[in-house]
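With one protein chain removed, the remaining protein chains of the complex are shown where they sit.
As written, the chains take the letters A and B, and residue 1 is the first residue of each chain.
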Amino acid sequence: MAECGEISVMLGAFEDSELEPNEMQEVAFHLARCESCTGILADYSTLGRNLRSISVEPKLAGFSSAVIARVERLPQPAHIRIARFFRRQMDSLGAGLAWGGAVAAAAVLTIILMTPYAEQFARKGAGSGTSVADATHEAVPAPNQIASSSGNEPTMADNDSQAVISRLESPNRSVAVWSEPRRDTTVIWLPDQP
Amino acid sequence: MTLRPGSLAFLIIAIAALGTQGLCYAQAPTKQVYVYIDSVMAADTNEGTDPRLSPMDKKLRGLFGFSTYSLIGHIEGETSCGKMIAFALPGGKILHVQPRAIDNDMIAMEIVLFDGTRPMMTTDLKLKNNGTLIVGGPRYETGMMIISIGASTSGAQPGGTHSAMQAQVAGTPGESAAH
Partner (left out) sequence: MRTPGRQDGDEAELIERSRKGDSAAFGVLVERYQRRVVGVAQAVVHNQDDAIELAQETFVRAYENLSKFESRSSFSTWLYRIAANLAIDFWRREGRHVVLHGEDAETEIGKLPTAQGDSFKEVSRSELSARLKQALEELTPEHRAVILLREVEGMSYDEISDVLQCPRGTVMSRLHYARTHLRKILKDVSGS
(Lines give C-alpha, C1' and ligand atoms only; values in the text may rest on other atoms or scores of the structure.)
Protein backbone atom coordinates (compact mmCIF):
# COMPACT_ATOMS: atom_id res chain seq x y z
CA MET A 1 0.00 0.00 0.00
CA ALA A 2 1.33 3.45 -0.85
CA GLU A 3 2.70 5.63 1.92
CA CYS A 4 1.58 9.17 2.64
CA GLY A 5 4.91 10.52 1.40
CA GLU A 6 4.37 8.97 -2.03
CA ILE A 7 0.72 9.97 -2.16
CA SER A 8 1.15 13.57 -0.99
CA VAL A 9 3.08 14.57 -4.12
CA MET A 10 0.25 13.18 -6.23
CA LEU A 11 -2.61 14.86 -4.38
CA GLY A 12 -2.55 18.03 -6.46
CA ALA A 13 -2.61 16.07 -9.69
CA PHE A 14 -5.41 13.92 -8.29
CA GLU A 15 -7.41 17.04 -7.51
CA ASP A 16 -6.77 18.20 -11.07
CA SER A 17 -7.64 14.78 -12.56
CA GLU A 18 -4.27 14.69 -14.25
CA LEU A 19 -3.04 11.28 -13.10
CA GLU A 20 -3.13 8.05 -15.03
CA PRO A 21 -6.18 5.93 -14.21
CA ASN A 22 -4.18 3.46 -12.11
CA GLU A 23 -2.64 6.34 -10.18
CA MET A 24 -6.07 7.89 -9.62
CA GLN A 25 -7.23 4.60 -8.21
CA GLU A 26 -4.17 4.29 -5.98
CA VAL A 27 -4.66 7.75 -4.55
CA ALA A 28 -8.39 7.23 -4.13
CA PHE A 29 -7.74 3.99 -2.31
CA HIS A 30 -5.27 5.71 0.02
CA LEU A 31 -7.62 8.64 0.66
CA ALA A 32 -10.39 6.32 1.73
CA ARG A 33 -8.14 5.25 4.58
CA CYS A 34 -6.07 8.33 5.41
CA GLU A 35 -7.56 11.36 7.10
CA SER A 36 -4.32 13.29 6.94
CA CYS A 37 -4.06 13.12 3.16
CA THR A 38 -7.77 13.75 2.81
CA GLY A 39 -7.25 16.90 4.87
CA ILE A 40 -4.40 18.03 2.62
CA LEU A 41 -6.57 17.44 -0.44
CA ALA A 42 -9.34 19.50 1.11
CA ASP A 43 -6.80 22.27 1.81
CA TYR A 44 -5.73 22.24 -1.84
CA SER A 45 -9.36 22.55 -2.90
CA THR A 46 -9.89 25.43 -0.52
CA LEU A 47 -6.69 27.07 -1.74
CA GLY A 48 -7.92 26.88 -5.31
CA ARG A 49 -11.24 28.38 -4.37
CA ASN A 50 -9.53 31.19 -2.46
CA LEU A 51 -7.28 31.94 -5.40
CA ARG A 52 -10.29 32.18 -7.69
CA SER A 53 -12.14 34.37 -5.25
CA ILE A 54 -9.36 36.94 -5.10
CA SER A 55 -8.89 37.06 -8.85
CA VAL A 56 -10.42 40.11 -10.47
CA GLU A 57 -12.17 39.84 -13.82
CA PRO A 58 -10.28 42.11 -16.18
CA LYS A 59 -11.99 45.13 -17.64
CA LEU A 60 -11.80 44.54 -21.35
CA ALA A 61 -14.05 47.28 -22.66
CA GLY A 62 -12.31 48.83 -25.63
CA PHE A 63 -9.49 46.29 -25.55
CA SER A 64 -9.94 44.91 -29.03
CA SER A 65 -10.43 48.33 -30.61
CA ALA A 66 -7.24 49.53 -28.88
CA VAL A 67 -5.36 46.56 -30.31
CA ILE A 68 -6.75 47.13 -33.80
CA ALA A 69 -5.86 50.81 -33.58
CA ARG A 70 -2.26 49.85 -32.76
CA VAL A 71 -2.19 47.24 -35.48
CA GLU A 72 -3.43 49.66 -38.10
CA ARG A 73 -0.69 52.13 -37.19
CA LEU A 74 1.95 49.54 -37.96
CA PRO A 75 3.81 50.11 -41.21
CA GLN A 76 2.20 48.01 -43.94
CA PRO A 77 3.09 47.29 -47.57
CA ALA A 78 1.26 49.50 -50.08
CA HIS A 79 -0.91 46.75 -51.49
CA ILE A 80 -2.27 45.97 -48.03
CA ARG A 81 -3.07 49.63 -47.37
CA ILE A 82 -4.95 49.88 -50.67
CA ALA A 83 -6.85 46.65 -49.97
CA ARG A 84 -7.84 47.98 -46.56
CA PHE A 85 -9.15 51.19 -48.06
CA PHE A 86 -11.38 49.37 -50.52
CA ARG A 87 -12.50 46.91 -47.85
CA ARG A 88 -13.72 49.77 -45.66
CA GLN A 89 -15.66 51.23 -48.55
CA MET A 90 -17.28 47.89 -49.34
CA ASP A 91 -18.19 47.28 -45.70
CA SER A 92 -20.25 50.46 -45.46
CA LEU A 93 -21.91 49.75 -48.81
CA GLY A 94 -22.40 46.12 -47.89
CA ALA A 95 -24.39 46.90 -44.76
CA GLY A 96 -27.02 48.75 -46.75
CA LEU A 97 -27.05 46.11 -49.45
CA ALA A 98 -27.40 43.39 -46.85
CA TRP A 99 -30.64 44.72 -45.46
CA GLY A 100 -32.10 45.52 -48.85
CA GLY A 101 -31.17 42.11 -50.19
CA ALA A 102 -32.59 40.30 -47.17
CA VAL A 103 -35.92 42.08 -47.44
CA ALA A 104 -36.12 41.42 -51.17
CA ALA A 105 -35.27 37.74 -50.69
CA ALA A 106 -37.96 37.35 -48.03
CA ALA A 107 -40.54 39.03 -50.27
CA VAL A 108 -39.74 36.83 -53.27
CA LEU A 109 -39.79 33.64 -51.22
CA THR A 110 -43.13 34.57 -49.71
CA ILE A 111 -44.64 35.19 -53.14
CA ILE A 112 -43.29 31.93 -54.53
CA LEU A 113 -44.47 29.85 -51.59
CA MET A 114 -47.89 31.41 -51.27
CA THR A 115 -48.79 31.58 -54.99
CA PRO A 116 -49.85 27.92 -55.39
CA TYR A 117 -52.03 28.10 -52.28
CA ALA A 118 -53.58 31.38 -53.35
CA GLU A 119 -54.44 29.87 -56.74
CA GLN A 120 -55.83 26.76 -55.11
CA PHE A 121 -57.95 28.82 -52.77
CA ALA A 122 -59.29 30.97 -55.57
CA ARG A 123 -60.08 27.91 -57.71
CA LYS A 124 -61.86 25.86 -55.06
CA GLY A 125 -63.58 28.61 -53.15
CA ALA A 126 -64.27 29.11 -49.44
CA GLY A 127 -66.39 25.99 -49.11
CA SER A 128 -63.52 23.61 -49.73
CA GLY A 129 -62.59 21.23 -47.00
CA THR A 130 -58.99 20.90 -48.14
CA SER A 131 -56.53 20.84 -45.36
CA VAL A 132 -52.97 21.65 -46.02
CA ALA A 133 -51.72 20.96 -42.55
CA ASP A 134 -49.28 18.12 -42.23
CA ALA A 135 -49.81 15.75 -39.40
CA THR A 136 -46.72 15.26 -37.37
CA HIS A 137 -46.40 12.12 -35.47
CA GLU A 138 -44.20 11.92 -32.48
CA ALA A 139 -42.98 8.46 -31.84
CA VAL A 140 -43.39 7.56 -28.23
CA PRO A 141 -40.07 6.10 -27.35
CA ALA A 142 -40.15 2.74 -25.77
CA PRO A 143 -39.00 2.55 -22.21
CA ASN A 144 -35.26 2.14 -21.93
CA GLN A 145 -33.87 -1.33 -21.80
CA ILE A 146 -31.28 -1.32 -19.08
CA ALA A 147 -28.60 -3.95 -19.33
CA SER A 148 -28.34 -5.95 -16.16
CA SER A 149 -25.40 -7.83 -14.84
CA SER A 150 -24.72 -10.14 -11.95
CA GLY A 151 -28.29 -11.35 -11.98
CA ASN A 152 -29.91 -7.95 -11.35
CA GLU A 153 -33.23 -6.92 -12.75
CA PRO A 154 -33.30 -3.15 -12.32
CA THR A 155 -36.50 -1.30 -12.97
CA MET A 156 -36.64 0.82 -16.07
CA ALA A 157 -36.19 4.58 -16.32
CA ASP A 158 -39.00 6.59 -17.80
CA ASN A 159 -38.22 8.83 -20.76
CA ASP A 160 -40.14 11.73 -19.23
CA SER A 161 -37.39 12.42 -16.71
CA GLN A 162 -34.23 14.40 -17.23
CA ALA A 163 -32.10 11.30 -17.74
CA VAL A 164 -32.31 8.53 -20.28
CA ILE A 165 -30.31 5.54 -19.12
CA SER A 166 -29.11 3.13 -21.76
CA ARG A 167 -26.84 0.95 -19.64
CA LEU A 168 -26.50 0.24 -15.95
CA GLU A 169 -24.12 -2.30 -14.47
CA SER A 170 -23.61 -3.02 -10.84
CA PRO A 171 -22.54 -5.93 -8.66
CA ASN A 172 -25.25 -4.80 -6.26
CA ARG A 173 -28.17 -7.23 -6.37
CA SER A 174 -30.54 -4.60 -5.06
CA VAL A 175 -29.88 -1.85 -7.58
CA ALA A 176 -33.00 -0.12 -8.82
CA VAL A 177 -33.85 2.78 -11.07
CA TRP A 178 -36.94 4.90 -11.00
CA SER A 179 -37.99 8.29 -12.24
CA GLU A 180 -40.27 10.94 -10.92
CA PRO A 181 -41.60 12.82 -13.94
CA ARG A 182 -43.26 15.45 -11.76
CA ARG A 183 -39.90 16.23 -10.21
CA ASP A 184 -37.97 15.76 -13.46
CA THR A 185 -35.61 13.41 -11.69
CA THR A 186 -34.22 9.95 -12.22
CA VAL A 187 -32.90 8.05 -9.26
CA ILE A 188 -30.45 5.18 -9.20
CA TRP A 189 -30.77 3.28 -5.95
CA LEU A 190 -27.66 1.48 -4.64
CA PRO A 191 -28.26 0.33 -1.11
CA ASP A 192 -25.37 -1.18 0.80
CA GLN A 193 -25.39 -4.92 0.59
CA PRO A 194 -25.52 -6.84 3.89
CA MET B 1 -46.39 34.30 -62.38
CA THR B 2 -44.49 31.13 -63.21
CA LEU B 3 -40.75 30.65 -63.36
CA ARG B 4 -38.63 27.79 -64.50
CA PRO B 5 -37.02 26.04 -61.51
CA GLY B 6 -33.49 26.78 -62.71
CA SER B 7 -34.15 30.48 -63.10
CA LEU B 8 -35.98 30.55 -59.83
CA ALA B 9 -33.11 28.96 -57.96
CA PHE B 10 -30.66 31.37 -59.54
CA LEU B 11 -32.79 34.33 -58.53
CA ILE B 12 -33.05 33.18 -54.92
CA ILE B 13 -29.34 32.49 -54.67
CA ALA B 14 -28.44 35.82 -56.24
CA ILE B 15 -30.63 37.78 -53.86
CA ALA B 16 -29.44 35.75 -50.87
CA ALA B 17 -25.83 36.34 -51.88
CA LEU B 18 -26.44 40.08 -51.98
CA GLY B 19 -28.15 39.83 -48.66
CA THR B 20 -25.22 38.24 -46.91
CA GLN B 21 -22.65 40.92 -47.78
CA GLY B 22 -21.37 42.67 -44.68
CA LEU B 23 -22.77 40.14 -42.22
CA CYS B 24 -20.45 39.01 -39.42
CA TYR B 25 -19.05 35.57 -38.95
CA ALA B 26 -20.76 33.60 -36.25
CA GLN B 27 -18.42 32.09 -33.71
CA ALA B 28 -18.91 28.40 -32.95
CA PRO B 29 -19.12 28.13 -29.19
CA THR B 30 -16.67 25.85 -27.48
CA LYS B 31 -18.67 23.07 -25.81
CA GLN B 32 -17.42 22.64 -22.29
CA VAL B 33 -19.36 20.51 -19.84
CA TYR B 34 -19.65 21.69 -16.27
CA VAL B 35 -20.32 19.02 -13.70
CA TYR B 36 -21.77 19.73 -10.26
CA ILE B 37 -21.77 17.16 -7.50
CA ASP B 38 -23.64 17.62 -4.24
CA SER B 39 -23.18 14.97 -1.56
CA VAL B 40 -26.03 14.84 0.92
CA MET B 41 -26.46 12.83 4.07
CA ALA B 42 -30.04 11.80 4.70
CA ALA B 43 -31.10 10.54 8.11
CA ASP B 44 -34.09 10.17 10.38
CA THR B 45 -32.87 12.54 13.07
CA ASN B 46 -35.51 15.28 12.68
CA GLU B 47 -32.98 18.06 12.13
CA GLY B 48 -34.59 19.46 9.04
CA THR B 49 -32.92 20.36 5.77
CA ASP B 50 -29.59 22.17 5.44
CA PRO B 51 -30.41 25.69 4.19
CA ARG B 52 -27.89 25.27 1.40
CA LEU B 53 -30.06 22.47 0.05
CA SER B 54 -33.16 24.63 -0.15
CA PRO B 55 -33.33 24.58 -3.97
CA MET B 56 -33.72 20.82 -3.88
CA ASP B 57 -35.49 20.43 -0.55
CA LYS B 58 -38.85 19.64 -2.10
CA LYS B 59 -37.33 17.18 -4.50
CA LEU B 60 -35.43 15.32 -1.77
CA ARG B 61 -38.44 15.14 0.50
CA GLY B 62 -40.58 13.91 -2.33
CA LEU B 63 -38.14 11.22 -3.39
CA PHE B 64 -36.95 10.01 -0.01
CA GLY B 65 -38.79 9.92 3.26
CA PHE B 66 -36.05 11.21 5.60
CA SER B 67 -36.39 13.97 8.15
CA THR B 68 -32.83 15.32 7.90
CA TYR B 69 -30.83 16.32 4.85
CA SER B 70 -27.33 17.73 5.33
CA LEU B 71 -24.95 18.91 2.68
CA ILE B 72 -21.68 17.08 3.26
CA GLY B 73 -19.89 17.98 0.09
CA HIS B 74 -20.12 20.21 -2.95
CA ILE B 75 -17.67 19.96 -5.77
CA GLU B 76 -17.65 21.28 -9.31
CA GLY B 77 -15.56 20.55 -12.30
CA GLU B 78 -15.22 21.45 -15.92
CA THR B 79 -14.39 19.08 -18.67
CA SER B 80 -15.12 18.47 -22.31
CA CYS B 81 -16.40 15.63 -24.44
CA GLY B 82 -14.12 12.63 -24.31
CA LYS B 83 -12.30 13.77 -21.19
CA MET B 84 -12.94 12.04 -17.88
CA ILE B 85 -13.09 13.98 -14.67
CA ALA B 86 -12.82 12.38 -11.24
CA PHE B 87 -14.29 13.61 -7.99
CA ALA B 88 -13.39 12.52 -4.49
CA LEU B 89 -16.58 12.29 -2.46
CA PRO B 90 -17.15 11.83 1.25
CA GLY B 91 -17.02 8.35 2.63
CA GLY B 92 -14.24 7.24 0.34
CA LYS B 93 -16.40 7.30 -2.76
CA ILE B 94 -14.91 8.30 -6.10
CA LEU B 95 -17.00 9.46 -9.01
CA HIS B 96 -15.83 9.39 -12.59
CA VAL B 97 -17.78 11.39 -15.13
CA GLN B 98 -16.94 11.33 -18.81
CA PRO B 99 -19.13 13.27 -21.22
CA ARG B 100 -19.26 11.60 -24.61
CA ALA B 101 -21.35 13.89 -26.79
CA ILE B 102 -23.86 16.67 -26.74
CA ASP B 103 -26.92 15.89 -28.80
CA ASN B 104 -30.04 18.05 -28.94
CA ASP B 105 -29.64 19.51 -25.47
CA MET B 106 -28.88 16.08 -23.99
CA ILE B 107 -25.42 15.33 -22.66
CA ALA B 108 -24.38 11.72 -23.23
CA MET B 109 -21.98 10.55 -20.57
CA GLU B 110 -20.59 7.62 -18.70
CA ILE B 111 -20.64 7.70 -14.90
CA VAL B 112 -18.76 5.27 -12.70
CA LEU B 113 -19.07 5.30 -8.92
CA PHE B 114 -16.34 3.63 -6.87
CA ASP B 115 -16.15 2.72 -3.23
CA GLY B 116 -12.42 3.09 -2.90
CA THR B 117 -11.21 0.95 -5.75
CA ARG B 118 -14.33 -1.19 -6.03
CA PRO B 119 -16.76 -0.13 -8.76
CA MET B 120 -20.27 0.16 -7.39
CA MET B 121 -22.05 1.26 -10.54
CA THR B 122 -21.36 1.98 -14.17
CA THR B 123 -23.95 3.70 -16.25
CA ASP B 124 -24.27 5.17 -19.72
CA LEU B 125 -26.92 7.80 -19.88
CA LYS B 126 -28.10 10.94 -21.56
CA LEU B 127 -28.72 13.72 -19.13
CA LYS B 128 -30.70 16.77 -20.07
CA ASN B 129 -28.62 19.93 -20.20
CA ASN B 130 -28.97 21.56 -16.78
CA GLY B 131 -30.54 18.36 -15.49
CA THR B 132 -29.59 16.23 -12.52
CA LEU B 133 -29.30 12.55 -11.75
CA ILE B 134 -29.62 11.29 -8.21
CA VAL B 135 -27.70 8.29 -6.89
CA GLY B 136 -28.75 7.19 -3.46
CA GLY B 137 -28.38 4.34 -1.06
CA PRO B 138 -24.82 3.95 0.24
CA ARG B 139 -24.57 4.16 3.97
CA TYR B 140 -22.84 7.25 5.40
CA GLU B 141 -22.24 7.71 9.14
CA THR B 142 -25.66 7.64 10.80
CA GLY B 143 -27.59 7.92 7.59
CA MET B 144 -27.55 7.39 3.88
CA MET B 145 -25.65 9.20 1.16
CA ILE B 146 -27.42 10.86 -1.74
CA ILE B 147 -25.31 12.10 -4.62
CA SER B 148 -26.80 14.69 -6.92
CA ILE B 149 -25.00 14.85 -10.25
CA GLY B 150 -25.72 17.83 -12.43
CA ALA B 151 -24.34 18.75 -15.81
CA SER B 152 -24.56 21.88 -17.87
CA THR B 153 -22.99 23.30 -20.97
CA SER B 154 -23.59 26.85 -19.88
CA GLY B 155 -21.77 27.03 -16.56
CA ALA B 156 -24.97 27.75 -14.66
CA GLN B 157 -25.51 25.19 -11.92
CA PRO B 158 -28.70 23.18 -12.30
CA GLY B 159 -31.13 23.54 -9.37
CA GLY B 160 -28.92 22.21 -6.66
CA THR B 161 -27.37 23.82 -3.65
CA HIS B 162 -26.55 27.39 -3.01
CA SER B 163 -22.86 27.30 -3.82
CA ALA B 164 -20.31 27.88 -1.11
CA MET B 165 -19.66 31.25 -2.58
CA GLN B 166 -23.17 32.47 -2.02
CA ALA B 167 -24.34 30.90 1.22
CA GLN B 168 -24.62 33.34 4.04
CA VAL B 169 -25.74 30.98 6.74
CA ALA B 170 -23.88 31.13 10.00
CA GLY B 171 -23.00 27.99 11.84
CA THR B 172 -23.41 25.63 8.92
CA PRO B 173 -20.82 22.95 8.45
CA GLY B 174 -18.11 23.60 5.94
CA GLU B 175 -18.39 21.88 2.63
CA SER B 176 -15.99 20.38 0.14
CA ALA B 177 -14.41 23.00 -2.01
CA ALA B 178 -15.32 23.85 -5.54
CA HIS B 179 -12.97 22.30 -8.09
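Please note the rule applied: contacts are C-beta pairs under 8 Å (C-beta built on N, C-alpha and C of every residue); 3 or more make two chains touch, one makes a residue touch a chain.
It should be emphasised that the depicted structure is a prediction, and the values quoted were computed from it without experimental measurement.
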Hidden partner chain, touching residue among A:R33, A:R87 or A:R173: A:R87
Residues of subunit A (touch criterion as defined above) contacting the omitted chain: 9, 12-13, 16, 18, 39-40, 42-44, 46-56, 58-60, 63-68, 70-72, 74, 76, 80-81, 83-84, 87, 91
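Going forward, only the chains that are shown with their structure count from here on.
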Chain centre separation in whole Å, for subunit B relative to subunit A (CA means): 10
Subunit B residues within the subunit A interface of the complex: 1, 3, 8, 11-12, 15-23, 58-59, 62-63, 75, 77, 79, 84-86, 88, 92, 94, 106, 113-117, 119-128, 131-139, 164-165, 176-179
Subunit B-touching residues of subunit A, taken from the complex the two chains share: 14-15, 17, 24-25, 28-29, 31-33, 38, 41-42, 45-46, 48-49, 52-53, 90-91, 93-95, 97-98, 100-102, 104-105, 108-109, 111-112, 115, 162-172, 175, 180, 182-192
